[in-house]
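Apart from one protein chain that is not included, each protein chain of the complex appears where it belongs.
For reference, chains read A and B in written order, and residue numbers begin at 1 within each chain.
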Amino acid sequence: MENSNCKSCETPSNRAFAFCILHFALHAKPPILGVLLLLTLATTLAAQRQSAAPAPGTAAVPDLEGGWVRIDIDGSGSFNGLAAKFPRAVLTPAAQAAVAEQGKRAAQPRFDFARDPSKPRPAGEGYVVTDGNCSLPGGVEPNSAAFHVVQSRDQVLIVRENPGLPRTIYMDGRAHPDLSRLTPTAVGHSTGRYDAGTLVVETIGLAQGNVTAGGWRTPETRLTERYRVSSDGRRLTTTYTWEDAKIYVKPHTYQIVAERTPPGSWAFESWCDSSDPSQRLSIVPPAQKE
Amino acid sequence: MNARAPLLIVGSLIAVFAATTSAHHSFAMFDMDKDVTYKGVVTEYKWSNPHVHITVEIKAEPGVDPATVGIWDVEGGSQNIMGRQGWTRASFKPGDPITLVGHPMRDGSKGISLFYVILPDGTRMYHDIARPKSEGAPPKP
Partner (left out) sequence: MRRAACILFAVVISATPSAQSSPDISGFWELSFDSRRVPAASLLPAVTPAVLAKRTEHDAHAIRWCNFLGLPMAMDSPRPINIRQGRREIVINFETVATPRHLYFRPSHPNMEIFDPTTNGDSIARWEGDTLIVDTIGFDGGKGVTMIPGGGYRTSDSHLIERFRLLNDALLSVTSTWQDAKVFRTPHTYEFRYVRAPRLYEAQPPLACNPFDEQRAAFLSPSATGGR
């Protein structure tokens, strides 16, 4: 190869290196060596252009981006019945005891209307049903509010339209921190990867509590979610699998389906003001005409 | 006690604290197994949070169920939940006729948890994602 001056060879950047190779190739003797160098450079640069994360909407990566709203595919009759047809969790005796204990706490009536349903409120006097606190912890499953997904190169972010923690799914290959360094939350710590058109998310570090369809979780419990979009791009099916040898006799699995929000729709804000007395109220019986 | 235990205790406290401070309320005060149809006139439409409220007046007329006569407070969902079901702040106004299906209060007071309204063209506008037990969208592949 002819030895040529190549000022750009001294610069460390990829672009300068490419120009350097190009320079040698164009002045190489014999010319066939230059051709081979050019072809090698071209394919290397092409590979680099494609080495950023594959674009969503390809065979490898589902197009999850946008707004989604859960749908009631079973005809539940009410929000409380949405999981009625899900397979029930099969728990260890210790986990059954924990669920029963939590159920006792939840059954305690918190507000006076629930303590004595024989005394209806008079007109104008509202039923106080919450303490008016606007903060919600969030969670790993959608509720009736829409949720929005954005896929960036090394992170998938899921935000709800209800108050609550977002789901930050790290896609850069990082591992979960040790549990001793995690503060458990309603959304835990999530890492993800794409697997043949499916987003697979692994989560640990969830705050102790109930799981849909009779399950239970602690920060050590592992949740695996598989997000798959239908071929027409309009439905998202997420399969939830909970595993924890101390809690589940076998993995606890169910699916939730969501539909994409219409094109052109926008995210809503769920306004709440704890100073507003109506924040605590449900029904206010109206005055009746004589 | 290992180093992880304090974090687990904190996590438990977070879970319990979150449950007691939630702004969401249960539907226990309504008879959720009863779907009653009400036909009346809107006197007030409050597009508000935490719940949209519709005040409906039902007059005693031939063909009207006497049990539904009166002035009712109909509670819907939050603005954003109802917005995803097609509702807007302009969906109703005072004076509009309304036909709705809802769940009455267990204690007999004039309150209703809205299930859905039936629009003049026969379509339904639900207050949230739940659908009647006989229905449900078939899953697509």
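A few remarks follow.
Please note the rule applied: a residue touches a chain if its C-beta (ideal position, glycine included) is under 8 Å from a C-beta of that chain, and two chains touch if they have at least 3 such contacts.
If you're wondering where the values come from, they're calculated on a predicted model, not measured in any experiment.
Checked against the hidden chain, the listed residues A:I73, A:V159, A:L199 or A:L223 yield one contact partner: A:V159.
Touch with the chain that is not drawn comes from one residue among A:S78, A:T130, A:Q151 or A:S282, which is A:Q151. Interface note: of A:K85, A:R105, A:R174 or A:R193, the residue touching the hidden chain in the full complex is A:R174.
Residues of chain A that touch the chain left out of the display are 22, 25-26, 31-32, 34-35, 38-39, 41-43, 45-46, 49-53, 55-56, 65-66, 131, 133-135, 148, 150-155, 157, 159, 163, 165-166, 168, 170, 174, 177, 183, 185, 189, 264, 266-275.
Contact residues of chain B toward the unshown chain are 47, 79, 83, 88-90.
As a working rule, only the chains that are shown with their structure count from here on.
For this pair, chain A with chain B, the centres built from the Cα atoms lie 27 Å apart. Against chain A, in their complex, chain B makes its touches with residues 3-4, 7-8, 10-12, 14-16, 18-29, 32, 48-51, 53, 55, 70-73, 75, 77-81, 83-84, 103, 105-112, 115, 128-141.
Across the complex, chain B is touched by residues 69-82, 105-106, 110, 113-114, 117-121, 127, 129-137, 144-146, 161-162, 179-180, 182-186, 207-209, 218-219, 230-232, 234-235, 237, 257, 259, 261, 268-272, 278-279, 282-289 of chain A.
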